[in-house]
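Note sheet for the following structure.
Other chains of the complex are left out, but the ones given are in their true place.
The first chain written gets the first letter, and so on, giving A and B; residue counts start at 1 in each chain.
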Amino acid sequence: MWITVKKDADLSDVKASLTELGVWTQSLQQEGGPGRSLAILPHSAAVSSERILKIPGIDQLFAAESRMPKVDAQSGQILQEENWTLGQAPILMAGPCGVESEQQIHQAAELVANAGATFLRGGAFKPRSSPYSFCGFGQEALVWLREAADSHDLKVVTELLSEQNVDQVAKYTDLIQIGSRNMQNFALLKAAGQTGVPVLLKRGMAATVEDWMLSGEHLLAAGSRHVVFCERGIQSYDQPFRNLLDLSAVALLKHVHKQLVIVDPSHGAGRKDLILPLSKAALAVGADGLLVEAHPNPGQARSDGPQALQEEDLNRLGTLFEQSEKRAPTLCLKD
Amino acid sequence: MWITVKKDADLSDVKASLTELGVWTQSLQQEGGPGRSLAILPHSAAVSSERILKIPGIDQLFAAESRMPKVDAQSGQILQEENWTLGQAPILMAGPCGVESEQQIHQAAELVANAGATFLRGGAFKPRSSPYSFCGFGQEALVWLREAADSHDLKVVTELLSEQNVDQVAKYTDLIQIGSRNMQNFALLKAAGQTGVPVLLKRGMAATVEDWMLSGEHLLAAGSRHVVFCERGIQSYDQPFRNLLDLSAVALLKHVHKQLVIVDPSHGAGRKDLILPLSKAALAVGADGLLVEAHPNPGQARSDGPQALQEEDLNRLGTLFEQSEKRAPTLCLKD
């Protein structure tokens, strides 16, 4: 946003009023003329145009049109499906990185259900940096995953990797996951969107929040019923972390844009010993749920074993949700 | 760390045992020989050498000597001064960016005391990107700050900017702040350390946790009684944030290295509208306290006004601490 100041106004008064609202400004002067203006910097607190125009001394306010009307329309909405909902009390989504056998996913489902989770996760199609790594059992694994979830009264979230599998995946899942590496795979976003099924959209490795939301717009424009954003850590320069979990982005999406946000603390740091504290932080910052890797036997996992929780820790994690159901409404700045 | 595997051991069994402990490994083969070994990657869960050596099949384990014995010696310690303490229930440190007048800092102290804070913050010497910005009133401001704090039963934390002011600052403050821009100003660290006064060491704009801890070692080696680490956000590539608050680093320092950690959510995102959610996240992840900017009249602040809380919001923030005093011991992974 950008503001012009009235000729007879006191510029420092105008700036003081904006400052009190949490707005950062930069002063600009008209070239060859007396005009004065203020640019509103992007890390300002969100303040409506109406509120700003009430400040005495402001002449005109210029703003860019939103590039994401359909994401904006989701603002403040919960996701209400036939037999599950997202956006009221936070929920737990858990399960193994990959679906490795019928038996493994059934054991995992039991573990996950016992911890109080709502969703079972598990990859039938796995994106892998190396072409020689285990890449999932595909169609077969989708069937196992659905059956394991159904038999434990869980919903399913699983990743879609290829346009060619879109109908297959849409058929077996309640929530289609688009992974970090495909956040801007626009062909896949379109295909996923056309199914109508709600999508869990993971953030790209160094994506801006704006680009992430624009990818959500791609999905909604193509037909998704709802887009849920999932923060899973961005590229970190620091070696003790696999990724850098960005809870500021969660706060922004949740408290400013009022979107549904899930946090993945497993990939978030990649460290099993930090999953519980980061989960607590994620819920405290306002996340609508957690997506966590859990495995009945991490030592046998074909991928991501070191970050998979076992029974005892998963149950501890589950207790966070019991507490949070009773929590008071989010503490926020006054409007 | 690096491990060699016994000749007759099953490598996949060894890897499975490590994976269950949350340890990421990379397999390495001896050049021109039969030896097998595993490198332990730095984003592994912290596991002791003793625990690893119990795994059947492991032959030798090689580890680097710690580069920071004095920081290690602080592990698990609280900071116990004559009439204040840090590391038990979390505390609040608040106040204006700069000490701007005797009246302003007294008003701020009242605000801060009313919100339940333990420390009054305020800069007598201000680091500023531009040489033409307000850089503090120096000595005079130190006196005002101390008096304002004393008259409201608050402790003082203030920044040291120059070796030349070290005695002056040490005389008036309970906790010397070293700012982000000086995290690796080793001459200043030495001077601050020699006073013995505890130090709040802010993280540099793109510092690794290791370099941050090594700067703490500089302080302790020079004589500081205790070093407290303060996360205040790192360089962000995303414009809606002034900085990127890295709560993973807080989790690592707190739960793995067991150090005292304060979080500054004001600089953390630079957005007034995200301070409360990020504060809640910081306490949830385990921070020992918050350092927050507050001003009786942000519109008149000479620096950082847009991120300064006013009375009502500061009081809301204060209520977080009442809750956290009663909180159960931190939920952690089993040892």
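Here, a contact is a pair of C-beta atoms (placed from the backbone, for glycine too) under 8 Å apart; a residue touches a chain by one contact, two chains touch by 3 or more.
Not measured: the values here are computed from a predicted model.
**Student:** Give the total number of copies in the whole complex, keeping in mind that only 2 of the identical chains are shown in place.
**Tutor:** This complex, considered in full, is made up of 4 identical copies.
Note that in this section only the chains that are shown with their structure count from here on.
**Student:** Where the centres are mean C-alpha positions, what is the separation of chain A from chain B, in Å?
**Tutor:** The computed centroid separation for chain A versus chain B comes out at 27 Å.
**Student:** Inside the complex, what are the residues of chain B that reach chain A?
**Tutor:** Listed in rising order, the residues are 15-24, 42-46, 206, 208-210, 233, 236-242, 244-249, 251-252, 254-256, 268-278, 280-286, 298-301, 305-307, 310, 312-313, 316, 319-320, 330-334.
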